[in-house]
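Only one protein chain is missing; all other protein chains are in place.
On to subunit A.
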Amino acid sequence: MSRIGKIARRTFLFGAAAVAGGVAFGYYSYRKPFANPLSEELASGEATFNPYVKIGSDGRITVIAPRAEMGQGSYTTLAALVCEELDLRLDQVSIEHGPSSPAYYNAAALSEGAPLPQFDEGMVAESLRAAMKVVAKFVALQFTGGSTSMADGFEKMRYAGAAARESLKEAAARKLGVASSTLKTFEGVVSDPASGRSLTYAELALDAAAIEPPSGIALRDRKEWKILGKPQPRKDMRAKVTGAPIFGVDVTLPDMLYGTVRINPSPGGRMKSFDAAAALAMPGVRKVIAIDSPYGQGIGVIADNTWRAFRAAETVTVEWEAGPNPKSSADIDAILARTLEGPDFFTLRTLGDPDLVFADAARDRVVEAQYDAPFLSHATMEPMNATARLKDGLLEVWAPNQGPTLIEVVGARITGLPAEKIKVHTTFLGGGFGRRIEPDFSDYAIRLAKEAEGRPVKVTWTREEDMTHGPYRPVAKGRYKAVLDDAGLPKALTGSIAAPSVVASAVGRYYPDVPMGGPDNSLIDGAYNQPYGIENYRIDGRKAPVGVPVGFWRSVGYSYNCFMHESFIDEIARAGKKDPLELRRALMKDFPVALAVVEKVAAMSGWSTPPAAGRARGLAFGLSFGTWVAQVVEISETDGAIRIEKVWCAADPGIVLDPQNFKAQMMSGIVFGLSAAIGQQITFAEGVVEQNNFHAYDALRINQCPVIEVELLENAHRMGGAGEPGTPPSMPALGNAIFALTGKRLRALPFSKEVDFA
């Protein structure tokens, strides 16, 4: 903790001052590799080559996918990266999440999350990204987020495969008495074409693992790829269609107890007292304890099955104190409005002098608009849960999680055990969307395990508990202003965005003793860093003191900023009497990657051909997590209700490693975004959340799901992500379509506040 604390204070995550400390750590210790965590747990006859590859003498080959599989398919593609260089078919390997270890730190999440537009490839930008990778290694956080699994694994995993291959070849060369360079590898066999002799990886593994691979191994050129770039059947598919017990809620251990929690419904509020007498009299109820954690105060119940734990938790009478958050959504809205008027703000990229242009502008050339976005819940299908066991000085946690090293941090905090006495097992995740980076569900399970006399406790939250506690996607309010020139093009554009800071809120939860000040670029991501050539341009961000825990929700700041920014671009187009596609052609002319996806989606959707009567289309663009995405949404209206008929999407992540999976991720992101746009919001009354289950917080159902077509381009210079970039443009594309159909400009999400959906 102390090391992370120090580094965090100086440089944490995405702050603009982040680099300051980064380069100072020195090259030598940056180069020093982490220990291979697989070495400690090898089965007999099994050898490990690096943190990503194990080969057994029995022929079993295991690839470690160090990022959590939560639906995004990275489990399969990460293994494919290794297989490509190790000359294995995907069906020859098993995949495991592996242990928690700093060896699996995520470098790309920090370098790609640097406070820079992704199209900035200048020297300063590139050195900042490089420095952030150094910082990442020192912070050494293993987590799945920021749509970075491929960008982070693209070289690491291929080098892991290539290094193992070269060691295997060297071992074979020594056995066969030939030069390694004359040997071939294919589907798990090293062969000597000259003599026709061959040896399997299984036969070579134990010898090979002791051989240091040569330095300077070159990765194969893309033209030689056999697996990458082509659709691969997902390795987790069979388990998922047979109902296999692969999720956190399915964990079963000998002697296991079951538990649940009931935390103060007013976020951050304390518990005054509780009376568990009636609950303890119920059959199978073992214990009711007070929970006092950085994530909340409340009670935890241990029982002999989940249902009994749920019922007992309801039966406990509790006296709560109100939390520090505002009483109602109206109060929160007032805080956002005040923050927009206030003196404190930060900017990360200002072009020209917009104020000067506004001062000279004629009133009729000024376009202004204010937008609102609500708090959102992640609402993963699998409710929060974790299983923990504290026995003989060893803490083990089984959890569907996106941040295993963070679970070690909270485990150490609660038990006082050193990191080597804490083991985290990552199960499959029934959805993550950023929610499962949070360590709260593990924290509570560890606290209950401490009371369970060495027995494991599986702690499952009710849906109600899950939905009413966040951390939520932040509420946000944005004010935009533009001046148009004679041709209807924006001469100047400014935007101010007020929202609670995700990074400040999250770091405060993860490392309560680390103060978190300074800019948070995620607050204005999707606004300040979009590829529009507007001469005078400024976006400012304002941290709103709202007091509700906020977290990383699929696409983070892009999720609300893209809605506001792209709605405003559409408003500028209308005000300047320009087609939204024409306007983008003019403004994006210096950004060919952006222009290409916009042109592609225009062609796919037949943008130049008017839609059928009673239908309309909306266009939006978003560059997020390194992937350039344009979408067109087509809607119809019947009996006063709007139906989303079709979505076209063109995306450019630079390199597509699995086109089928990438398209699935885009579709998924679109459905996720449209679900939010149509009807999702978390609101507060009397200090507590009003929505507690899917009846009040629903998502798109199959009968509402549009036809979705996705096409992929590969023009971008750097590799982008898949999990998140589909989400941001879907919301403004829908809003822009609604304007095109009805003439009504919807500036507040969700749209169901003003229109009905079929």
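Rule of thumb we're sticking to: a contact is a pair of C-beta atoms (placed from the backbone, for glycine too) under 8 Å apart; a residue touches a chain by one contact, two chains touch by 3 or more; residues count from 1.
Note that in this section contacts and distances are computed from a predicted model.
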| item | value |
| --- | --- |
| Options "(2Fe-2S)-binding protein", "Cupredoxin domain-containing protein", "Quinol:cytochrome C oxidoreductase" or "ABC transporter permease": UniProt name of the undisplayed chain | "(2Fe-2S)-binding protein" |
| Contact partner of the left-out chain, one of A:S39, A:S94, A:N305 or A:N715 | A:N305 |
| Touching the absent chain when the full complex is considered, from A:A151, A:V671 or A:V689 | A:V671 |
| Contact residue for the chain not shown (choose from A:G71, A:P439 or A:P500) | A:G71 |
| Sole residue of A:L141, A:A379, A:I539 or A:I678 that reaches the chain not shown, by the stated touch rule | A:A379 |
| Subunit A, residues in touch with the chain not shown (by the definition above) | 70-73, 233-234, 236-247, 249-250, 252, 258, 283, 305-307, 310, 379-383, 428-433, 460, 462-464, 660, 664, 667-672, 675, 693-695, 698-703, 705, 707-708 |
